[in-house]
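Removed from the display is one protein chain of the complex; every other protein chain stays in position.
Take a look at chain A:
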Amino acid sequence: MLARTRHCLRLSKVPNYRHAHTARTVGEDARWPGWRVVVGIEVHAQIKSREKLFSNTWTSDLAQVSNMHVSPYDAAFPGTLPQLNPRCVELGVRTAIALNANVHHRSAFDRKHYFYADLPSGYQITQHYAPFATGGLLELPNAGKAVRIHQIQLEQDTGKSTFDARRRLSSIDLNRAGTGLMEIVSEPDMESPEEAGEYVRALQALLRSVGSSNGNMEQGSLRCDVNVSVNKPGEPLGTRCEIKNINSVKFMMTAIASEVFRHIELLDQGQPVAQETRGFDEQKAETYALRSKEDAPDYRYMPDPNIPPLFIDGTYITNIRNHMPELPSATKARLMAMGLTARDADVLMTVDIGREVGYDGALGQGAVSYFDQLAHGRDTKVAVNWIIHELLGQLALRHETFKDNTMSVIQMGELVDLVQSKKITGTSGKTILRHILTHRSSEMPSTIAAKLQLLVSPDTDGTALEAWCTEAIEAMPRESEAVRKGNVNVLNKLLGHVMRTSRGRADAQTAKATLQRLLS
């Protein structure tokens, strides 16, 4: 988990590299001079709804025991019929609004037929002929462009089959069968693996910010099919190949690069690129043929005769629009307007991506919302420093992420206030923070400070400080003598003694001055 935080933090540095790269792509890419790369991406994002798309069975995560969340409908028992879950529509519309897509008044559901054991009805219900949203844009700040969205459709996820090669048996798990998916299809607007990577990451952040999906590629709640082609500038587009089922952004970028090289190699040899569907071998970092265009299945699309058309009226859309969660671009602008540096805002937002996305659009408590609450009525810079440097730092040392944080905003708020009003020192504040995390304590910092004797005593006349200093001088005669003789560096040893005996309650600057006075 720590690794993930680090990985994410490292990402925030990428822009510099990207800018350099973007500058080059206008002309050409040093990796493939004289070639232009065209990439389009189909993303399947699982809708984070409590219930499935067409049944009231609960959705599952990977931790769920197999085949626990399966109703007769999900297993395609005869006589069962679909019931559209309005929550899925709502989250779909939220996503469409966030992508500036055009939500259609009327859309419809179709059946896509193919035989596979994890598809018990023999068809997937999707929106082939009339998707609920078309058009739209996703901004890629680093690439300095916007990728156009072609369409967004609602559809069912399949079950999962795992093949036991030793026993030569397939196991079917229907927990996932019928979970709602959003298929988000981009236009072929990306021109490098890096742009494709930024597109998927931006989409992930957007889906999470509106609460419509976890967007987690490793766990399979977001999956990408990538279309890649190459051509010479000024010439028509090349033949595209589709790479299916890639399960991380990193692999996707590697797969695109590998596919680009493969196409160029073929074309350089005067051979055509065959239109086909390809898989990606993570070990070899190369793609391999799955099926050719001729073998492409005929899905026999048919309007679903059970499900009436979906009508989405303007009032419904306006209502969702008025209650839209903040989008990443708006969050960043707001944080910076509050006085945060771009770097601090990025860190908060990167950590925020790791937050739990609630069911049915409930927005989870993430780092940004923690900051918003903490900064309320407080100095924003102080608040962000306590979160980034102290809280996140301590969590990282513990190999924990922000999700594991047990310290409430109220506890943190009181802690910051105690330090700011000098009732405790900054050092004591850090001690208390560690104490709360270590003991998973729900006690208020003031209570803990009293227990640990960390409250700065009302030492108005400085007698206590004077006593700690005298005690230090007496305990360390050799060092004291050295200071008297002008070795100022040794003063820090005495100061350390004062801080220890005072349990951090002494103010370092005043203590230093007092020691100097007593030793002069």
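Brief remarks on what is shown
Note that a residue touches a chain if its C-beta (ideal position, glycine included) is under 8 Å from a C-beta of that chain, and two chains touch if they have at least 3 such contacts; residues count from 1.
What we mean here is this: contacts and distances are computed from a predicted model.
Think of the chain that is not pictured: of "BOS complex subunit TMEM147", "BHLH domain-containing protein", "WD repeat domain 54" or "glutaminyl-tRNA synthase (glutamine-hydrolyzing)", UniProt labels it "glutaminyl-tRNA synthase (glutamine-hydrolyzing)".
Residue in contact with the omitted chain (choice from A:His105, A:Lys232 or A:Arg300): A:Arg300.
Contact with the undisplayed chain is limited, among A:Gly40, A:Gly92, A:Pro120 or A:Pro193, to A:Pro120.
Here one chain is not drawn; of A:Pro72, A:Gly314, A:Gly393 or A:Gly496, the residue touching it is A:Pro72. If you put the missing chain back, the residues of chain A touching it would be 72, 75-84, 111, 113, 115-117, 120-123, 168, 172, 298, 300-302, 305-308.
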